[in-house]
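Of the protein chains in this complex, one is absent; all others appear in place.
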Amino acid sequence: MRNSGTFSSRIGVAFMTPAGVLVTLFVVFPFFWIIAVSFTNRSLLGASALHPQLVGLKNYLDLFDPATFWSQGGFGPSLWLTVQFVVFSALCGQVLLGLVLAWISRELSPRAKSLLQGIVMLAWILPDVVVGFAWFAYLDRDAGTLNQLLRGLHVPAADFLIEHPFLTICVFNAWRGAAFSMMLFDAALQSIPPSYLETADVVGASGWQKLRDIVLPLIRGHIVTDLILITMWTFNVFTPFLLTAGGPSFETDILPIYTYRIAFKSFEFGKGAAIGVIVMLINLAFSLVYLRLAQRGLRKKGKAA
Amino acid sequence: MLKLGIPSPALRQEHRIAMPATPHIRWTQRAPVARTRMRVAALLFGAAAWAMALAEPVEVSIACRCVEGGVNGSEARWLKRVVIPEYVAAAKAQGRDVAVKLREFAGSAEQMSQQLALDFATGQGADLAEFDGFQIPGFVDAGLLKPLDEVAGADANAWEGWSHIPDSAQALVRFRGKRYGVPEQTDVRMIFYRRDRFRAAGLDADHWQPRSWNDILDAARALKRHDPASYPLQIDAGVAMGEATTMQGWLMLLAGTGEELRDAQGRWIVRSPGMLAALDFYKTVYIDEKLGEARTQRLVSGRNRSFTDFQRGKSAILIESNWFYYTAIDPQGDFPIPDRDELVGWAKMPARTPGSAVRGQDFVSVSGGNSFVLNPHSNHPHEAWLLLAFMNSASVLRSYQEYNEHLCVRDDVLPPHSEFLRASGRELLPLTTIRPIDADYEKVSAEIQRMTESVIANKLSPRAAMAEYAAAVKQIVGADKVVALDTSAATGVQAPAIPARTTGADHHAE
Partner (left out) sequence: MNRRALISRIVFSVCAALLGVAFALPLIWFVFAPFNAHADLDLALPAPPTLANFARVFANGAAVGALLNSLLQAFGTVLLVATTATLAAYALARATLRGKRVIEYVLLLFSSVVSGSAAMVPIFLIVNALGLIDTQLAVILVFAGGLLPTAMFILRDFIASIPRGYEESALVAGASPWRAFVDVVVPVLRPGVTIAAVWAFVQVWGGFLIPFVLLRSEQRMPASVEIYSFYSQAGTPIVPLLAAYSVLYSLPVIALYWYVNRKYGFRFFGGIKS
């Protein structure tokens, strides 16, 4: 590894200080507070707010208590639902859709590309409340745009939020977040020297071959970054609450909504913090898998070459 | 921290006024030569500082979950147009210069609680805050609220208003024998019915008064027979309805079985014949006979939809609070029924069977209430108390009735115009019950919502749902604070016997 002669460590420290101070104050300190609180029964209200007690692993054990773990609206179903939510709406939804959008828009005229990306970006940049309200109007059983459209096409109208709530929030989340992946992949794709793809065209490679053999290996770093971020964000996304509030009957009770019920409605911070720590560990596991997959892909590539 | 004793408001004022003069006294000591002249100057200066301290108005603030033109808009208007200007004028007349600030807040009740809790924990926040009575225990146990007389002094106990507020309403703000605020509003819950649908179905449309749960079901069945596509009966259940499930649904049913949420020793009842009967009632309504539409209960906006359904005649029986009648379906309300007075009737909620309700009553109701509390860290606790007492004086509350007619807890402030409010208050307040003033109540209430959701979504049998409730409540309050009653003899209302242990969840419970 080349040693950095770029600049002295003093300047390096100077460059890092502003961010370091902010992150220490508003991320690192609260983080350790949360870790500490997850071993106590600290709450905002009630006697345990005044005199929080150390409860050891109780918050963690309570979450996995067999008597309540699989109950309706319990931690178990919520955890399982969230993993499915991440796989379907984030990985299959946002990441794949983002890649497809970035790939498709390469072939479009600048104006068409701008239009398509603009529409996709709109879904991403609008505030939560606005988007929640838009979808509420969109999906309404009796008057919603989607059902008006379906009736126009002589397809029977559907009661999406009651009949297919989980599917609905998956589609919603994919719609909402695809823009970030699209944007990241678009930037990454443009860093690929055009000559690589032109050479492939000369050889007569198909679109799929180009994607698999040239593009994906080259933007591997961006893909891993994207996967890590999207997974993390989806584990923390609260917006579906605006559509379903976790219902009906907990069918969309993803972890952020579950946590909201614990940590916000009843202000049990100890338990809420424990969930936060568990989610962090799950995120860590997902990230390790991504990194491992990316490395294995690299090794395979190396062998093939 | 304030355990030094009851702080005297007079002492505080004196302290505050003496402050500016202090440095000058030290200065005179360092210059003994011209002592007299200096003393005169210091005196003059001190007097000027005193005058300035007097000239700067004392600021008191009010936090409410209300905003002009939005949530509880009429309350905001009343506070801004009546309470604040009239109080400032009254104080001025007594020689006090006071400024009152209103902090309007439009978000949810939980958000407001969090803000207040953080404020009170760090010695900040408005001097007066609007509170739903059932939040008091949580705040008190967290050390965030102090008894009214500890903050405001003995004046608070001597207030004329207490003699006009019945003890049942004072219970809304009382916790472990101490008063924490002044209650203002209350409400009652009852059955509303549409006379047009009743008439069409051949039912008594003018003086319908069910005497038992079966009478309600029979009326709903008749309505359903007449219009099979309709869902005549709505009684709140499930998670999406939130606290409405507990108050409009569960507690109304439970009180009719003669049971309460806790037993006489304060232990939470997690299994009982009454609970089972209430869950069976839900099952009959939403699952077995489809007398009500479960979908409405389960939608995020379900409560609004239940109003719309009633407004449009899709449902004909709705159990709601008096607020529904005088605000929601008011001809100028959000869900207007232009000929409301002729079209909509109301009836008392009956016991399960006559005489089976709490205290042996034939009918029941449930009440909540709004109150204002004092911030224990208020800089001007006495002034804040004077404002609170002023706000809750009979004449000022009568002016509130002109902005927003309601059931006031004061017996000398009656609803001035609405015969409905007068009559329902007169008939139901003597029968009514309130929620337990208990720090665990909110969490238990969430479990009630969860339990009823399982039943109306047909995910669990009533017994299995009750078993999940038992496990969850035990985890919340501790095993020593729950009690299970014998349910072996209990049978459903109408429903055929339900095979127990139909779901996997049942294995984990018990």
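Per-chain residue numbering starts at 1, and chain names A and B are given in the order in which the chains are listed.
The working rule: contacts are C-beta pairs under 8 Å (C-beta built on N, C-alpha and C of every residue); 3 or more make two chains touch, one makes a residue touch a chain.
Keep in mind that what you see is a predicted model, and the values were worked out from it rather than measured.
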One chain is left out of this view; which of B:Gly70, B:Gly266 or B:Pro416 touches it in the full complex? B:Gly70
Selected from A:Leu54, A:Cys92 or A:Leu149 as touching the chain missing from the view: A:Leu149
Interface residues of chain A toward the undisplayed chain are 2-9, 11-13, 15-16, 18-20, 22-23, 25-31, 33-34, 37, 44, 100-101, 104-105, 107-108, 112, 114-130, 133-138, 140, 142-146, 148-149, 175, 178, 180, 183-184, 186-188, 190-195, 204, 207, 221-222, 225, 228-229, 232, 235-236, 256, 259-260, 263-264, 267, 269, 272-273, 276-277, 279-280, 283-284, 287
Tell me, which residues in chain B touch the chain that this view leaves out? 67, 69-74, 103-104, 106-107, 111, 114-115, 118-119, 122, 124, 304, 327-328, 333-334
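Simple rule for what comes next: only the chains that are shown with their structure count from here on.
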Listed in rising order, the residues of chain B that touch chain A in the complex are 110, 113-114, 117-118, 121, 135, 137-139, 141-144, 238-240, 295, 298-301, 439-440, 442-443, 446, 450, 453-454, 457, 459-460, 465, 468, 471-472, 474-475, 504-505, 508-509
Can you tell me which positions in chain A touch chain B when the two form their complex? 43-47, 49-50, 62, 65-73, 136, 159, 161-162, 243-250, 261, 264-268
